[in-house]
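What follows is one structure encoded as structure tokens, with my remarks underneath.
Just one protein chain is left out here, and the rest sit where they should.
Chains: A, B and C, in written order; residue numbering restarts at 1 for each.
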């Protein structure tokens, strides 16, 4: 099981703050693509991914138990 | 009569906060020279003069009634 | 009482408390940056803002910024608090306090911190205008990150 946290417009688009996905292992890139297609998420090309609170790269591998967050361009400050 | 205000080390050297001088008219340059010689003031070459709260130049003329201040290099902040 | 130098809060920010966190007998200079909610932006009127954060990661990234600053300006002390939730006009969204023996580093480190916050800290702002609302995207007008993540200090470029 992988937990995916959603923020900002992505949270509004899905209507949920998190998803639980029955996945054992997936790359960051593949997860982004799957989510984009399944949920029709917008602006995913500028959205980053954090795994366990660290920014991750496309080829990084996500494993069961990891907490993933989709991070659209930030606008704090 | 001209009032001369003294600050910082100049005040300590003269032991007074101001002087009253019976002068009717004098240039900034001449006043500095007179004071330097009469009171053995130090560091007068880096000391500026303000007349009525405005910085003045060597050739500016001070007249009776004016308030003159000797301004050593400032060190506020 | 253990106080947090890097904090996300839903309470109003008190500038004096941040200044206290960085006070030092060796400080000759302290700077604060206070980001507030502005009413007008390019002719559009803001009614209020809503900030959302991925809180644990946001605090971790603020701490990362603090570490970067310690390396760049070794004698400084820094504290950052960012508020989330609904903020009205003039409310404080973020406060950065830096102390340093000398003033140059206090200004530079402070400005560095706000720039980095806008790059790497997972916080998002929703503008509520007179006629609508939007999540604000990248305010830095960056294009997509070429490496897939924002630049972290120590990255090879």
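The rule is short, and it goes like this: a contact is a pair of C-beta atoms (placed from the backbone, for glycine too) under 8 Å apart; a residue touches a chain by one contact, two chains touch by 3 or more.
Note that the structure is predicted; figures quoted are calculated from it, not measured.
Engineer: In the full assembly, spell out which visible chains the left-out chain is touching.
Structural biologist: B, C
Engineer: So which bits of chain C touch the chain we can't see?
Structural biologist: Those residues of chain C that touch the unshown chain are 15-16, 19, 23-40, 89-90, 99, 101, 103, 106-107, 110-111, 114.
Engineer: Even though one chain is hidden, which residues of chain B still touch it in the full complex?
Structural biologist: Residue positions of chain B that touch the missing chain: 5, 7-9, 11-12, 28, 43, 45-46, 48-50, 53, 55-58, 69, 71-77.
Criterion: only the chains that are shown with their structure count from here on.
Engineer: Looking across all chain pairs, point out the one with the most C-beta pairs in contact.
Structural biologist: Highest contact count belongs to chains A-C.
Engineer: For chain A and chain C, what's the span in angstrom between their mean Cα positions?
Structural biologist: 24
Engineer: Distance from the CA centroid of chain A to that of chain B, rounded to the nearest Å?
Structural biologist: So the centre of chain A lies 72 Å away from the centre of chain B.
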